[in-house]
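The complex appears here minus one protein chain, its other protein chains still in place.
All chains are identified by letter, namely A, B, C and D, in their written order; residue positions are counted from 1 within each chain.
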Amino acid sequence: MDIASIIGVILALGLIVSAIVLGGASFGAFIDAPSMMVVVGGALAAVMISFPLKNFLGMFGTVKNVFLNKSESIPELIETIVSLAETARRDGLLALENRVGDIENPFIVMGIQMAVDGTRPEVIEDIMRTEVDAVATRHRNGKSVFDQLGRFAPAFGMIGTLMGLIIMLGDMDPETIGKGMAVALITTLYGAILANVFCLPFAEKLSFLSKQELLAMEITVRGIMAIQSGDNPRVIEQKLNTFVPPRLRAGAQEAA
Amino acid sequence: MDIASIIGVILALGLIVSAIVLGGASFGAFIDAPSMMVVVGGALAAVMISFPLKNFLGMFGTVKNVFLNKSESIPELIETIVSLAETARRDGLLALENRVGDIENPFIVMGIQMAVDGTRPEVIEDIMRTEVDAVATRHRNGKSVFDQLGRFAPAFGMIGTLMGLIIMLGDMDPETIGKGMAVALITTLYGAILANVFCLPFAEKLSFLSKQELLAMEITVRGIMAIQSGDNPRVIEQKLNTFVPPRLRAGAQEAA
Amino acid sequence: MDIASIIGVILALGLIVSAIVLGGASFGAFIDAPSMMVVVGGALAAVMISFPLKNFLGMFGTVKNVFLNKSESIPELIETIVSLAETARRDGLLALENRVGDIENPFIVMGIQMAVDGTRPEVIEDIMRTEVDAVATRHRNGKSVFDQLGRFAPAFGMIGTLMGLIIMLGDMDPETIGKGMAVALITTLYGAILANVFCLPFAEKLSFLSKQELLAMEITVRGIMAIQSGDNPRVIEQKLNTFVPPRLRAGAQEAA
Amino acid sequence: MDIASIIGVILALGLIVSAIVLGGASFGAFIDAPSMMVVVGGALAAVMISFPLKNFLGMFGTVKNVFLNKSESIPELIETIVSLAETARRDGLLALENRVGDIENPFIVMGIQMAVDGTRPEVIEDIMRTEVDAVATRHRNGKSVFDQLGRFAPAFGMIGTLMGLIIMLGDMDPETIGKGMAVALITTLYGAILANVFCLPFAEKLSFLSKQELLAMEITVRGIMAIQSGDNPRVIEQKLNTFVPPRLRAGAQEAA
Partner (left out) sequence: MDIASIIGVILALGLIVSAIVLGGASFGAFIDAPSMMVVVGGALAAVMISFPLKNFLGMFGTVKNVFLNKSESIPELIETIVSLAETARRDGLLALENRVGDIENPFIVMGIQMAVDGTRPEVIEDIMRTEVDAVATRHRNGKSVFDQLGRFAPAFGMIGTLMGLIIMLGDMDPETIGKGMAVALITTLYGAILANVFCLPFAEKLSFLSKQELLAMEITVRGIMAIQSGDNPRVIEQKLNTFVPPRLRAGAQEAA
């Protein structure tokens, strides 16, 4: 649960709404269904053309990650790996099979399972790194959808405003010209809000989360390889700790 | 057949048309032949200056790819290569000649043919990698044409609007100034639609498809080299599978 | 204490204020609380969505660095390291323990402590380099927050102006239209000032300071490794001096 | 002779002219000498400041290349090199001296001459690669001039328009305000046309041609080195052909 992102979205929308209220305007003047249709629908359509259907639909699941990510604690991860190494050292690699059930992280489970099955180390590493690459690609694709949406939203905002201006100018009536122009500008406003409150911050956040998750996976790969080669648990701990800045090693709980 | 891209184009154009209808405007106000000429013609002309004739004309074939690409299933590709490896292992490399007819993928056929002909491995790899590079270059050039078109379309939209404004301002008649301005803005609208509904999403999609096709070619090169060196089919399968994330290996059909 | 940054901020704001006064305008015309709220609040909210809470809050500490950085003198740093090397050479590595109290730079202290404790050289280097990487990442993240703020500030300026225009146009009264438009433009002004007087110059400065600090850390790592391996202090000095351009080596005080 | 670029320029200008005629405007309204002076002269002046005089003047020769380039046929080049290799194999390296006169490509001549003179292979390769780098730098500089011109042209278009607006607004006469504004906009139009019909497409084309020429030079270097080391002409052909995608090897004439 990432409180900052939720507060941010609420704050941004709240500020926009209260500025409208403080400006003495009726809120209704800012709601226009066809404008919403052109901007949101158009930008989504452009993204749909840009990506295969699967990636486009994956976008909705990705939004959830922006808000619900639980960033794994790196020190806890190292602790888990070290404890597995101790079991392996004491009772042999096969003893790890009993511990697999307690571990939530599926990537560790996958690695341990292969080690228990006696898969050759090079193959384990190849397979784990392929999974890391696959996750990196999935993350990059996920971010890319929001980057594109953030690029197309203002473009369709401008397309909507141009259409509104052309309609208004084709039938210039001094009485209604102001209202016509106001409606025309609403699409640009929608495009700017869609891009700057949602798409671009989401893309930024996803890129940040991705770096964190890939670091955890890298540590896991190194840990599993070390367990399989029978390294001393203390040596493994020391090795993996080099990924954690010294300041954070003691107070392991709030590390990142 | 890529349903997402087709739906996307229809959706984007449909939204624009229905916003015009909902806005109570006559559709005719948005059609202007000289504007179309300046924007579409001008952007195409600029692209024509930017590339050799062959690349410019190739653009029209590339559009087809955006919609009709059948992304090759990576697991199916691996299956094919493994089955070829089994034949080679059982009946010798020459036996592959009989199987060439069944295989659609011309890149596999090319590799197998060279292996059957007894071409030296380094030469096979060199030739196959040159083909991979040539395909990558062709893809890059294809995408590049749409990138440029997406850059020149708004520029010629602006050129058209400036021309319209200069004509209108040179003969300022309060009666017609609105209509003149409406017509002037149409070119900017055309430029924005051409760029954001067609060119930029197409370029994005092409870059996505290219990455997929190049991965399949990379797997093929590795597979052919392994077959020629007489590797065990099981080992080949394991090696090539490291390109596929574990989650996708079982349910091979929908992978990619 | 970085006088240039402080003078720069005062100068920029002073010029803006005096231009208003010289323009004969009342200063009050440039103060509008809801506009401030939309631009500053909105941009901060967007940054809050883009980063984890910890990074967002770290921003306020980072501002202090822009103004209060004391860039370490590289020649002084080299002098310190050489003097430590002399102690180690004369009285042995353990004698360094007594000198740790006199050294302010915590990164040198950390390295010396590990050398005194007899940690293996590879481990010392690994741990020190991890700290360098961690500092580089922290710097990059710190800069990144200001980059984003500098991107979102003008965007929320435009959002505010669009909202102002829509309100104004919805109720077009020839008497107040000028004032309404003036208020609408204030948000764009706020966005431009926030980005160009604060965020973007701060990001630039942070990137400059980061390069300097990382160079000092690199020199420290090399120095500690050389001390531990028992190198001759003169050789260490010569080695580390290759990081300093010859012109600056003599007059060491104003170097860096 | 590159027909596409010539057609493109004629087409773009033709479309602009016919749009003016179709718009019912007098062509004279689009001609304004001082505007032309500010935009073309200003952009050229800015480019002149940006580069040494030699590079600035080289620009005019570079334009010729955009239109008159004859892209060398790679298969023909390989054929020439293979035929030289056959001569060298049959009659010795010195026999190549007689063939130098028949070869137009000065880069091959240079390489052959050095081989005949008994220059050491490393030196030949060093000297040829320096020439390749020098050509690459010259191409990059040539393209760079057009990139900058394409950046400065719209900037000076805007400068001209601002000047026109300031003149017009300083003496606001309802009768002539339209015409004044029309003239002001002409510079922006000129800047956009200069950038989008000439500079940017030319820069794009030059970058494309450069890649082609550098590939031919790379093949030549490899070929000369192989000839000097006395390789079998068949092996040389096979080696150089790996630069050509298989599809193009048979029908060598239209390759690229």
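General observations
Rule of thumb we're sticking to: contacts are C-beta pairs under 8 Å (C-beta built on N, C-alpha and C of every residue); 3 or more make two chains touch, one makes a residue touch a chain.
Note that the structure is predicted; figures quoted are calculated from it, not measured.
Although it is not drawn here, the omitted chain touches the following shown chains in the complete assembly: C, D. Within the whole complex, the absent chain has one touching residue among D:E72, D:E86, D:E131 or D:D231, and that is D:E131.
As for the chain not pictured, it touches chain C at residues 2-5, 7-9, 11-12, 15-16, 18-20, 22-25, 29-30, 66, 71, 177-179, 181-182, 185-186, 188-189, 192-193, 195-197, 200-202, 204-205, 208, 238-239, 241-247. For chain D, the residues in touch with the chain missing from this view are 34-35, 37-38, 41-42, 44-56, 110, 123, 126-127, 129-131, 134-135, 148, 151-152, 155-156, 158-160, 162-167, 169-172.
One rule holds in what follows: only the chains that are shown with their structure count from here on.
Shared numbers divided by all numbers used gives the overlap of an interface; between chain A and chain B this overlap falls below half, so the copies present different residues.
Bringing chain C onto chain D by least-squares fit of CA atoms involves turning it by 145°, to the nearest 5. Chain A and chain D have centres, each the mean of its CA atoms, that are 43 Å apart.
Residue positions of chain D with contacts to 2 or more other chains are absent. Taken as a contact graph, the chains are arranged in an open line, each linked only to its neighbours along the path.
In this structure, the chains touch in the following pairs: A-B, A-C, B-D.
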